[in-house]
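Note that one protein chain is taken out, while the other chains of the complex remain in position.
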Amino acid sequence: MVIDSGATAWVLASTALVMIMTPGVGLFYGGLVRKKNVINMFALSFLAFALVSIQWVIFGYSLAFGQDVGGFIGNLSNAGLSLIGMGPAVVAGTEYPIPGLLYVMFQLVFATVALAIVTSGLAERAKLSGFILLALLWTTLVYDPLAHWVWGGGWSAALGSIDFAGGTVVHISSGFAALAIALVIGKRAGFGEHSIEPGNIPMVLLGAALLWFGWFGFNSGSAIAANGLASSALLVTNTAAASGALVWMVVSWMHGGKPSSLGIVSGAIAGLVAITPAAGYVTPISSIIIGGVAGALCYTIMLFRIRKGLDESLDAWAVHGMGGLWGAIATGIFAYSAVGGKDGLIHGNVQQFIANCAGAFAAVIYAFVVTLILALIIHKTIGLRVSEDEEYVGLDLSQHGERV
Amino acid sequence: MVIDSGATAWVLASTALVMIMTPGVGLFYGGLVRKKNVINMFALSFLAFALVSIQWVIFGYSLAFGQDVGGFIGNLSNAGLSLIGMGPAVVAGTEYPIPGLLYVMFQLVFATVALAIVTSGLAERAKLSGFILLALLWTTLVYDPLAHWVWGGGWSAALGSIDFAGGTVVHISSGFAALAIALVIGKRAGFGEHSIEPGNIPMVLLGAALLWFGWFGFNSGSAIAANGLASSALLVTNTAAASGALVWMVVSWMHGGKPSSLGIVSGAIAGLVAITPAAGYVTPISSIIIGGVAGALCYTIMLFRIRKGLDESLDAWAVHGMGGLWGAIATGIFAYSAVGGKDGLIHGNVQQFIANCAGAFAAVIYAFVVTLILALIIHKTIGLRVSEDEEYVGLDLSQHGERV
Amino acid sequence: MVIDSGATAWVLASTALVMIMTPGVGLFYGGLVRKKNVINMFALSFLAFALVSIQWVIFGYSLAFGQDVGGFIGNLSNAGLSLIGMGPAVVAGTEYPIPGLLYVMFQLVFATVALAIVTSGLAERAKLSGFILLALLWTTLVYDPLAHWVWGGGWSAALGSIDFAGGTVVHISSGFAALAIALVIGKRAGFGEHSIEPGNIPMVLLGAALLWFGWFGFNSGSAIAANGLASSALLVTNTAAASGALVWMVVSWMHGGKPSSLGIVSGAIAGLVAITPAAGYVTPISSIIIGGVAGALCYTIMLFRIRKGLDESLDAWAVHGMGGLWGAIATGIFAYSAVGGKDGLIHGNVQQFIANCAGAFAAVIYAFVVTLILALIIHKTIGLRVSEDEEYVGLDLSQHGERV
Amino acid sequence: MKLIKAIIKPERFEKVKKSLEDNNIFGMTVTEVKGRGDQKGITLQYRGGTMVVDLIPKIEIDIVVTDSESDKVVNLICEAARTGKIGDGRIFVLPVERSIKVRTGEELI
Amino acid sequence: MKLIKAIIKPERFEKVKKSLEDNNIFGMTVTEVKGRGDQKGITLQYRGGTMVVDLIPKIEIDIVVTDSESDKVVNLICEAARTGKIGDGRIFVLPVERSIKVRTGEELI
Partner (left out) sequence: MKLIKAIIKPERFEKVKKSLEDNNIFGMTVTEVKGRGDQKGITLQYRGGTMVVDLIPKIEIDIVVTDSESDKVVNLICEAARTGKIGDGRIFVLPVERSIKVRTGEELI
């Protein structure tokens, strides 16, 4: 296969689009926390981006996409990006019409945003040094293997499970990781006692806008081509987002509340998450359903979380974790061979449904358990949470010496 | 015609660029209103985006681009995007080198931003339920027919009127719609009595930056190709924006005021609006004139509006409506066949000038009258404006239960 | 050579990406100044964009890329973009697979961001009329010749000096210009007496995010192709940024301070600056070194500047000027022919090292001296600095009649 | 001397300032506050029930004047700030024992 | 009349407001302030040394009440605002000479 300059152009642009999602998460999360923690929340995303950018080049890419070791992980054959060049990318036996280095870079921005999402579970109480250690371990021991399972020639793909743009790899992994961390480090001081209000809602909305924008590259760029499939992925991505936004708004409105702007954008993110694994496999009409169900589901799970007094603070679990789980299952249900060559349950292919459920639940368990162990170890050693006084004063001042 | 991956790459990227314009409008408008209405103003743009995203897929696209019915509207042949696929787009008899689904999606983001612009006329007093109904009716009964007239094989194109990227379809329609709505629902409480100052100017500037950025996709992407025409459209777009910004600044400065940052960015938007229909037809030097005149003209019209005590609050009419009208006329004047195959008045083609004026004025009347009727009906039934108390408290709290 | 639609698509997209860098600088700088000057700082970037956009079309492009006059500057053969069309760009004898007008436009956005960076030296005290005059003179007499030297067929390229994406042309020129201006106009009132704190750190972070994002187009788009080289440039750009961010953070942390978010993003910018000239010539591993050294170096120079009581207020000199100088030298050191066809010092090519040093130091001197003279003349005539009262009240009110 | 603490509607602030200027009262310190009076805020109806917005943004103007000017200033503010609708505000008068000008250190009386 | 100036922890504001409402005290003016008490703020340790955060965000509630209600209000606030940890705040009581309702111009006593 030769390099196609159009495909390359679109994946280059998509890489930029996905890149902006990490600061998008920073804005989204930064606006959701109290004023005293805005800078920290935003900075954690930057830090996630920088850390993974280096780790990925040195060995992360190789762990995910290097030669398969037992279906579980890649070896270090591509460490330091050795053997990767300007010629066409070859990944797990498949050749793509874009340069190998571009494939590396496109995958890099996925790994960064996954880590950024995880920061939800540490919101307003993360100890900087502990976070840095956790970040490096998490991306290495959780993200890289999961990426390998699904895209790098691992067991999940072998099983037949499909994940177009990373519903399992990025969203299930990060969402359940956030939950595990939140359980380990405990609630924020005052959580459940007095109301903890978002400090800057317009910032959240801006973050959501950048996420929606970047997601076009995330899902459509995952076609690794500038063609009909990329176009179809773009369209269903947008439709699912819109559907999620409207359904969350309506459900929360009917539920006796007001239709908050946070609800609208949370619903959009839920829809985007859910369509991620399905983007290359489903029709526009299916995407309306997938996004809409995600809106209602994630809203319900968020209420459940709050009712349970669980302080997974910014709902990475409810939206990314559970939304991603629904997406993986939905892909198994709605996949249609006329779109992406695979049929799902409604087109009579039970096999696909089972494979997708298996892949997704395995990821849930793996991400949750390994993150739990990592978080526990760090929490008990160098510490993953700031002191009570530092938390009270706020992380901006106590961790960065800065204030809004 | 086969699909060209380079063209597809650019239209995919352009779709993302145009998408960010809707939150761009949200930021621009959100920053212009008082602090108590920032979230609402931003949320209306999100809502506009979500509503049109669904409507377009279900029947909006078909009304605009489906089989022509009497030159006025499309039929429902493409409802639910049926018959649209991954093969080359065929629109009103012309084949394009990009997938059909991508054409749908590219047009979708135009429809959304048009509706977002309309929210200017409802600023700081929109009742949420009324807005949602108006939004659906407006995009269906005003935007879709207009898009059909110009691009979908309707009477306006048949007449020979040209509109490269939507000066008439997007800007005249939304600007005059905003005016009609403002007339129906009346002034904001206190308008004309005490000063109503913008709540967050940096937010406006950021919104303007995103609009300028997105407009590159809006105008250049409308070439539906990655070629010389797309490049030329990009260049003239930028030049007109710069010219509009500088002229508005200088004129308002000489007018005895200070050169406000809001003036600079309003001038840029005016220039961008005016060049929109002309982007594929005029030279760089013409674009300096078109943008510059737009800057001076829209500034004058804004002053006129204020003098008349007309509360079309965020000047969609002055900038988009009148700027779009000027752009349509200017296209008839400055079009040059060496650029886009059409000559205008200055190259001796009176016909083009007349056709463009006819197309533009018809759009003005259609958009204004139909919107007036729709707004009146909704205003008299479920209501398009919040209660006095809700307005006083602010829409963020009263409509969304949120505050900045 | 024929136009390649994929290359064109990527350069179109890159133009949009680079365009957003100018408002990115506006946000970055706007957030760093005190609340009373935020709007002004942001507006200066807009103004820079608009002024250069017009100047470039009328004669700036021609000065930089028109027919060579003595190795120093271009003549006016391309004034008003005459002779530039939709066919393939031919620049200094080389033909590119993109339209001529697109090359013009891509270069335009480089010229605008350079001027925006210069505003650092005028922060919180720029007189608007003086700035406008300086801007026009600077872009004409400093930027255009420098662009000609390096890319337009001037002496620097003839010497063999290489600058992939503008380390010398954009960053050295603007950084040293900012220093010269700061020396001419003097310190801000109160500088060194009481602390002058950044007014809006999240805004700085957002600006940094947009810069990082846009830089993908800046460096990768400079390949003027959608191929392996563009991909490689993208990857090393990102790696250098990440490395710079982490090193600045760690160095400042160990230095007894707290790891500030401003440090993280300043380091990222330093890394981006330093990799700019090298982006098409070095390996990923080299980019980690180049970026990391930039992080440590620019941090040290910033401390030096502060210690010396030098009010080059927002560190364009430390980060862009000195970072750019390091980048130019580093390109001479790390260039590797397997990447971009040129070897540097570590691959035994002393010649390249010398040529790059010569080119960079000549640019340092030229930019510094000419800017000094221009600034002096304007400062002594119409004035480049506001009155004491205007400064005290803040530029937002005094120059624009607006407030945050 | 007296400290006059007036809490008024933001939209009336310009008018109050103008009225004071016209009467040669310039010195003032202004703070953005929120408040509610005895009507307990504003009650809004919506589908899901009612909602009380109890803390409404207000402007607080603090003015220190001589005892003899005090009543005049109170009246001026009262008239300029009055819209006749609820939420018009309150004015409190507190005794001030000393007033010092920092620049000169002089004691004003 | 008295002006009760209570400076409390922001996280206790809702509770204080509730407690006052329950006792039919509605009128209040609220300001966001920063402050420190005699403990000089909070001292944080970090690698490079220590850092004192001395100005902590607080909420100031100003309430004007009749002399007779004054003690009750002080006690209510005190109880609702108390967490027992440092930084709980202070309440100051100042004499008020006049209180005027802007809407009606009437003098309250």
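Labels A, B, C, D and E are assigned to the chains in the order they are written; within every chain, residues are numbered from 1.
One rule holds in what follows: contacts are C-beta pairs under 8 Å (C-beta built on N, C-alpha and C of every residue); 3 or more make two chains touch, one makes a residue touch a chain.
Quick caveat, the model's predicted, so the values are computed rather than measured.
Residues of chain C that touch the chain left out of the display are 36, 190, 193-195, 387, 389-390, 392-393, 397-398, 401.
Contact between chain E and the unshown chain involves residues 2, 5-8, 31-40, 54-55, 58, 60, 74, 77-78, 81-95.
Considering the complete assembly, chain D touches the hidden chain via residues 1, 3, 17, 21, 26-31, 64, 94-103, 105.
One rule holds for everything that comes next: only the chains that are shown with their structure count from here on.
If you average the Cα atoms of chain A and of chain E, the two centres end up 44 Å apart.
With centres set at the average Cα position, the gap from chain A to chain C is 33 Å. Computed centre separation for the pair chain C/chain D is 50 angstrom, with centres defined by C-alpha atoms.
Residues of chain A in contact with two or more other chains: 4-7, 9-10, 13, 200, 206, 226, 257-258, 401. Each of the following residues of chain D touches two or more other chains: 46, 51.
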